[in-house]
Structures are given as C-alpha cells and as structure tokens.
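A single protein chain has been omitted; all remaining protein chains appear in their positions.
Letters are used for the chains, namely A and B, taken in the order the chains are written, and counting of residues starts over at 1 for each.
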Amino acid sequence: MLTRRQTLAAAMAAPVAVPLAAPRLARAQQGQPYVVGTLFPMAGPNAEYGGVFTAGVQMALDHIAADRMLGRPVELRAQDSQGTPQGGATGMTKLASVDRANYVLVGFTGVSKAAAPIAARAKVPMVNGGGVGPDLAGLSPYFWNVIPLVNLEVRALLPWLGRSGLKKIALIYVDDPFGNAILAELRRGLPEVGASLVGTFSVPPGSQQFAAVAAKVRDAGADAVYFASYGAQQSQIIKQLRDNGVSQQLLTYSGATLASVAALPEAEGLVFTRQAADWSSDDPVTKRFVTDWRAKHGGDPGSYHQNYYNGTRLFALLAQGLEKQNRPVDGDGLRAELLRVREFAFVGGKASFDDQGCVTMPIEVNKLQGGQYVRLS
Amino acid sequence: MLILQLLVSGIQTGAIYALTAAGFALIFGATRIFHVAHGATFALAGYAFVGLVNGGFGWPLACLGALVLAVAFGLAMDRFVYRPIQRHEGSFFTVFVAAFGVTIMVQSLIEIGFGRSFAAVSTPLTRAHQLLPGLYVAEVFWVAVAAALVLFAAVTLFLERTRLGIGLRALSENPELLRAYGLSARRLSMIAFGLGSALAVPGAVLTAITTGLQPSISAQVMLVSLAASVVGGIGSLRGAALAGLLLGVVENLVVSVLDTQWSSAAGFVVLFAFILFRPSGLFGRAVAR
Partner (left out) sequence: MIAYLLNLATLATVFGILAASLNLLIGYAGIFSMAHAVFFGLGAYAGAQIAMLLVPDVLLACLAAAAVAGLLSLCLALPALRVRGEYFVVASLGLQMVAITVFSEAHAVTGGHGGLVGIPPATLFGLNIGDPGAFLLVCLAVLALVLLGIRVLMRGSFGRSLMAIRDSESAAKAFGKDVPRIKTLAVGLGCALAGVAGALFAFYMAFVNVESFTLEQSVLVMAMVIIGGTATLAGPLIGVLLLLLLPAGLSFLTFIPPTEIGAVQQFIYGLAMTLLMIFRPAGIAGLSTGRR
C-alpha cells in the first residue's frame, strides 16, 4: 500500500520536479534562504494566539539553524491575517507571490478557508496548528493539520467522563463549525458513556457577558459544563460562570492551554483534553524542546507552542529529506515527501499523517491544579 | 426563579451601563460633541486599574490612578481633537470619525502595552452566594447598585443646585445665560469632559472585576453608551441612565425566551424600535432637527 502511494506521489511530483530542478539547485548553491511564512492574527481579540503561535515557530527555527538541518538558512516572514478571511487571502497572496514562501503556517478557520485555495494554486503547503474545526480536514492537497481536530479530543474525553460519574452535561459553544462539531460529537458520544446533554447554549464569538448564560446553565441542573470557545472569551466564560454560582466541574478542549487561562484563579480544577505532552519524557526531541523552552520563557510550553514547533519542524524534516535525495524543495516535493514518510519524530512523540494530511497524536485528559497541568489519563 | 436571577444579573450589568452612558450623555448634553471615544476612556481606566492592582498597589490607589487617567484622557480629547475640529466648523461626522480613530489608536496601544489576552482582577467580592434557592447574588451587585445611585444623585445635585452645574446645562442651549453668570464656555466644556470621563471609571473598575477586560472592550462600551443615550433621549442624563439599566436588563432577560446567541443583539433591537417608534427617547425633548 505504502509503496503504491509512494510511486503515485513520485509520479505526481516528477513532471514538475524535473524542469525546475536545475534552476532551484543553482539557487540553493547561492545560499538563498528558504522562506517560512506565518499567517496569524496579530491584532484584535484573537491576537494573543498570534504571539503564542509565533513563539513556537521561532523556537523551531532556532533549533533548525543550530543543528544545520538544512543546506540553506530559513527566513521567517510574518503576515497579519487580521483573523479575517479577507486578511487571510491578501496575506497568503503576498506570502506566495512576493515573499515566495516555501511553506506557510496558519491558525484560524476562516483565514485557512480563504487562504487554502490560493496556497493550492501556488502549490505552497499550508500547515494549521491552531484551528480544530473538522471542516479544516482536506481543504486542499496542500493543506495539512499538525493539530488533532476537535472530534478526536471530544472522543478522548468520553471515557474519562464515563468513569467520573458526571451524567448531565451542559454545553456552552461558539456557533461555528468548530462549536457545532463539539455539539454533534457530544450528542453522539455522551449516551455511550451513560451521560446526556441537558442544555446547549450558543454564544457569539465577540460576546463578553455570560451572567445570563450562567443562570441558564444553573437552571439546566447540569453536573458539569463543557465550554467550547477560543481566545480571551474562554477566560471570561470561566470567571463569570464561577462568579455567578456555577460550581460544577468545567470541561473543555485544548484551546484552554493558554497562559492566561492557567493564571486565572477561577480556572482551578478545569478538566480539558490536549495532545499528550509528557514534558518529563526522555524522548530526545521532546526533552530538548522542553529544556530550551523553560530556559527561554521560564515556564512550561503549551499545546500551541508544541504544535507550531512541530509544524515548523515538519518543514525542516521534509526539506532535509528532499535535499538528501537531491530533489527540489517545492510544494509537490514536500507533499510527496510527507506522504512517503508519514511518521515523524515530533515533540510529544511519534505523529502519523493520514492521506488528507491530518495528524493523529495521542490525546490525554488534564486537570488544572495550582496553575499546573496534571495528567488524569 | 430563573427570571429573578436574570433580572438581578441584568440590574448589575445595567448599573454599569447606566453610569457609563450617563457620562456620555453629560458630555453630549453640555457640549453637543458626540464623544464616541468615551469607550476608550472606559478601556483606559479599566486597564489602568488592573495594571496598578497587579503592580502591587492597593485598590484605592488603583482607582485613583484610573480616575486620573480617564479625566486626563477626556480633557486631552477635548483640547487636542475636538476643539481644533470645531474651529474648522467640522460637521458632527468629522468629530465622529476623528474620535473613532482615537478609539482604534487606544485599542492598539493597549494591545502593545498589555498584550491581547483577558485582563481581570480576581476578588471574593464578585463571588455570588445563594440568597434564595436558585438565586445567586454577589456583593458586587450591591456595590454596583449603590455606586450608580450615589453617583447619579451627586451628579444630579451638582447639575441642578450649583452655579457650575446650571452653567453646564445652559452651555448648549443658552449661551446668553452663561455670560450673565460670568462663566466661560471653554472652562465649562472642560468640566463636562472631566466629569463625564470620571463617570466612566466606576463602570470600568466594576467591569475589570466582574466580566474582565479585553482590548476590544472600548468598541462594545461605545456601542452601549450610544444606544443608551439615544434610547434615553440624547443629552438627557436621567434618560441615559435609565436606558442603560434597561439595556442591561433586556440583554439578560431575553435569554429566558430566546437562544443565548441573541442576548446582545436584543439590546440593539430595542434601540432600533425606539428610533422607529419613539425617536425622542424616554425623556427626549424635540427630535433632532
């Protein structure tokens, strides 16, 4: 199976690769840098993510340079996606046609959807390490996800829920494909573990007042509250639920692995899923990442740091493979290499990619205790 | 009980809206300046409070810091933005756009200075306790209501009983009276901006400890202030305060019948209805020209 795919991929790559090989190699000898682009929101309500994502990319680039993994230096070009489709499309066009990016890291659903067709036309691989909506799978052959999509996270939480004895769950969710995926997954999965949804409350993404939602949640008589939101809104939901008399167990997904959430006293006891991250692991890639991260940032890294580190590392691994085979580092080459290798040594352990370029990684259930993440399963 | 609970949350939100909207209405009533940067005043005050508390200063000092910054910002807007524009006889829309520009600037400065994440001060004051079965009320509720009542009474007294206050009320309508009283329009406009901006501070501090702040809060506060002062009747302090309360209550009560998604839109539906059916607002005098 693997060999057939391999040849198929090679055949796909061949016609483009051959004519381009010569000039590309010539350029390589001049030491022209590879360009890794980022397309993150850098202003507005979701801009906290832009900073977090960039920090992960930056550390990976430092490591790539220190290890001399590639024959050419790697340069970072940042474009502000403004968190909007239009900003995403403009930023992506610029990255593809002006900055000549070899590889672009992206993070938001609306941005990704608008930018993916442009990246596909220019054959620039785009890698998402932040958005978890299932509508991000298979946007184009050049759109990959290094973050497990959210259905996987909900599925990983269910066994824990079954054991915990929490039967009645209320859901607060942002009404978009991501939130609706969580709704669908809970609706389907909860009965399997003997639990049920007793109330679902959708909120607009920009909303900042949750006292009324809290009242409705209490009214629904839930044992636990799952919330599915992102950015600063998560902290507001947690604080206002706690302030307004919701003392039940709070549950959520990996979006809560933000420093601002961990620092929030009200978030104590929050249970959430995230990619397996054993920071005490002996795995060399993980160990180095964690050691250097602590030295540089004075704290433990979060999932997004990990994902964007991995996303950037993926480029280096793929390009390294192509360089060794003396093949050009372009979109088709990178894609062929991804589908050929499939399994990569990432921070957090081995990761494998499926045909659509979506990663599968082990997911674990965590609890926030004293500002630290404690593993439950 | 749900209705009662929603009413309580609504009054708490509404008290904050009322104070902020009253500040806006005070400025507009006296100077006829559509001070949309009032939301920026609010954001600055809130962030100053959070910054000072996190910096280890006590609450009284932090509130004072917020107050100073808010008043300074209001005065600076009057002096450096509105006055030059009025000298050019700019239309109200020119003022509007300029103030909007300042709001955007303030928001990006906050982002650079404080980061983009959520900022709040945690305090047991905001933790609700069960008052009746199913009815949770936090101490902050009484603080908000008391602050709104006391400040509103104080401002009303000031406007109706003092020479300066009467001058403020006369500023927009009867400049003759000012001259008779020997007051300068410029000084009165400064007082209006200072006082109006100061009225945003309690709301900002209460928001910082209850819902928490984001850099984009200024836009939201601006919208609420505008909506409240229109519903209340532009320039009417009493109207703006009542309308602010009304908007807070509506936003909360509406979720008992509609999906939670519609909560904030409901306030604007009320606004729209008022404009169509009672454009003079709750306490409005004649409709705008």
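Methods note: a residue touches a chain if its C-beta (ideal position, glycine included) is under 8 Å from a C-beta of that chain, and two chains touch if they have at least 3 such contacts.
Small disclaimer: the values here were computed from a predicted structure and weren't measured.
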Can you say which of B:Thr94, B:Ser122, B:Thr156 or B:Ser256 touches the chain missing from this structure? B:Thr94
Among A:Met42, A:Met126 or A:Leu241, residue touching the chain not depicted: A:Met42
Options B:Val102, B:Leu135, B:Ala148 or B:Val221, residue touching the unrepresented chain: B:Val102
Full-complex touch with the removed chain, picking from A:Gln79, A:Asn102, A:Asn145 or A:Asn307, is A:Gln79
Of the residues A:Ala114, A:Val127, A:Leu251 or A:Ala267, which one touches the chain left out of the display? A:Ala114
Could you pull out which residues of chain B are in touch with the chain that's been left out? 34, 81, 84-85, 88-109, 111-112, 219, 223, 226-227, 230, 234, 259, 261-262, 264-265, 268-269, 271-272, 275-276, 279, 287-289
Which parts of chain A face the unshown chain closely enough to count as touching? 38, 41-44, 47, 50-51, 54, 76, 78-80, 82-86, 89-91, 93-94, 96-98, 109-110, 113-114, 117, 122, 133, 135, 174-177, 180, 204-205
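Note that in this section only the chains that are shown with their structure count from here on.
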The answer for chain A against chain B in the complex is residues 43-48, 50-51, 175, 201-204, 206-216, 218-219, 231-232, 234-236, 239-240, 242-245, 258-260, 264-266
Chain A-facing residues of chain B, complex: 1-2, 5-6, 9-10, 12-13, 108, 111, 115-118, 120, 122, 126-130, 134, 136, 138, 210-212, 214-217, 220, 251-252, 255-256, 259-261, 263-264
